[in-house]
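Excluded from the complex is one protein chain; the other protein chains are retained at their positions.
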Amino acid sequence: MSKIVEIKKLLFDYIRRDEEGNVEGITTAVDNVSLTISQGDFVAILGHNGSGKSTLAKHLNAILYPTEGTVLVDGKDTSEEDNIWEVRQAASMVFQNPDNQIIGQIVEEDVGFGPENLGVPTPMIWERVEKALKAVNMYQFRSKSPNRLSGGQKQRVSIAGVLAMQPKCIVLDEPTAMLDPSGREEVIEAIRELNKKENITIILITHNMEETIYADKIYVMDEGKIAMEGTPREIFSEVEKLKSLRLNVPQATMLAYELKKAGVPLPDGILTKEELICHLS
Amino acid sequence: MFKDMTLGQYYPIDSPIHRLDARSKFVGTVIYIVSVFMVNNYIGYLIAIAALLTFIAISRVPIKFMVKGMKSIVVLMIFAGLFNLFLVQGEVVWSWWILSITKEGIDTAIKMVLRLALLIMGSSIMTLTTTPTSLTDGLESLFKPLNVIKIPVHEIAMMMTIALRFIPILTEEMDKIMKAQMARGVDFEAKGLIKKAKSMIPLLVPLFISAFRRANDLAMAMEARCYRGGKGRTKMKPLKYHWNDAVAFLIMCGYLALCIIFGRGVLE
Partner (left out) sequence: MSLILDHVSYSYDVGTSYKQEALKDINIVIPDGQFVGLIGHTGSGKSTLIQLLNGLLKPTSGNIYYNGQDINDSDYDRKTLRSKVGLVFQYPEHQLFEENVFKDVCFGPKNLGLDEKEVNLRAYDALEKVKLSHDYFYQSPFDLSGGQKRRVAIAGILAMKPEVFILDEPTAGLDPKGSEEILTLIKNLQKDTGMTVILVSHNMEDVASYVDRILVMNKGELKMDGSPKDVFKKTEELSNMGLRAPEVTYIVRELRKKGFPVDDSAITVSEAKETILNALYHKILNE
């Protein structure tokens, strides 16, 4: 499998300046992170607020550049200026607040924004828009104003917006943080579909453990470093460690962990309630 | 308060006017505005009113909807009317205390109110039948020659598009902030100028901070979607002139000619 993202010893410093522009302090937001992501993977990057996960994500889209180390997206170095647009097309980004990333007045016009920027010929824009909206199940809303949609629907439009740029990889920076539970489900469902059907690499940044159950691999970040990495099962079996990293496991996992601690013979890292019920009865 | 504003709110149906090119509608609107400023007798106003009613009928936007849009400027119209009614000098027909109404005053007041109403309704036909995006696209295309004198036409058009998208969002946000501060005991109905101005600070600071944050986020999102100005951009919905645009243009020229011939001249 080809590598879509390669991060080598990435270090990023936020430099705070006072009003005169003098350096006030330096915060290392990402500290010596190396990781590789293969094409078609579903990767979750977990971490509490302020763990550096969003800063890491912004490197994949050439919004931020490494202070030290390199980031390669689809084989291209993000810190080289000539690569910017290719990098941004290969790894598109969806942000937290859907209201702040929808530009068009009408759903289909917003989805067309990316392809327009890429200089795609008009008839092909329409094809791409249609395909992207259908992929996230929003085609029937194509002529609606984004203001009339629910949070989950808006976020699906945002996903369609980057999908129309035909990326190899989609980076989602806490896409569900502002949504209610049903909106959250809609969005996660849409992401999984894209990963399975279109073989698009998904990099999901989140602090919600439930959303990572279906990932192929999870990285847990803390203080700018990768604190844990592994499959969901491996990660979820370390309940105490996750708690110390300000995270929380789903209730089924928590219950299984508590029961096991009390002496019930259960395997490590139970993810869903079905598994737990199956093992108990 | 912005909720009642129909001006600028697209009315999504299909009609011959909806189908016209945004540029034709813009030029048509300009012609109409010119005509309203040009006519100075009642025949002229009748022609303008008749034309307006015809346009509304063709656009299939309910008149009720248009009248509702007028609500927000009724105060302005009344003020302009009264101002003219009482201040224009001439043949006095009625007077009381220091107020007096003149024949000329009545005449100017009626014309002023009519003119305002026609202007607002005339231009709202354009905004009601054109999506804001095609409107800005149209303006961008019409003003493209200004690029030569270094006016960033594309950027201005993009700014308009974004502004239109964010007005309802920020309006809603303002409402929420107002409520949050009212819950902390702010009295937005306070009497007195200083008190009123003071009560605005807790509203405006969060609103500005939020607007800046949104602007920042949006800029990042646009860059992430490979936006790099107007160069090399294609259009999803390119503007195209059709035969109906030519027809519309001819009709507008005919209308303007009518106004010039019959709508101008000394009273009676």
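Per-chain numbering from 1; labels A and B assigned in written order.
One rule holds in what follows: a contact is a pair of C-beta atoms (placed from the backbone, for glycine too) under 8 Å apart; a residue touches a chain by one contact, two chains touch by 3 or more.
Since the model is a prediction, treat every value here as computed from it, not as a measurement.
Across B:Val34, B:Leu99, B:Ile167 or B:Val205, the single residue that touches the chain missing here is B:Val205. Touch with the chain omitted from the figure is made, among A:Thr36, A:Asn199 or A:Gln251, by A:Gln251. From the set A:Glu68, A:Asp180 or A:Glu198, the residue in touch with the chain omitted from the display is A:Asp180, counting the whole complex. In the full complex, chain B touches the hidden chain at residues 173, 176-177, 179-187, 201-202, 205-206, 209-210, 213. Touching the omitted chain from chain A are residues 48-50, 150-151, 177-178, 180-183, 207-209, 243, 246-248, 250-252, 254-255, 258-259, 262, 264, 273, 276-277, 280-281.
Methods note: only the chains that are shown with their structure count from here on.
Averaged Cα coordinates give chain A a centre that lies 42 Å from the centre of chain B.
For chain A in complex with chain B, the touching residues are 61, 63, 85, 88-89, 92-93, 95, 97, 99-106, 108-109, 112-122, 125-126, 129, 143, 146-147, 161-162, 165.
Residues of chain B touching chain A in their complex: 10, 12, 131-133, 161-162, 164-165, 168-169, 213-214, 217-218, 220-228, 232-238.
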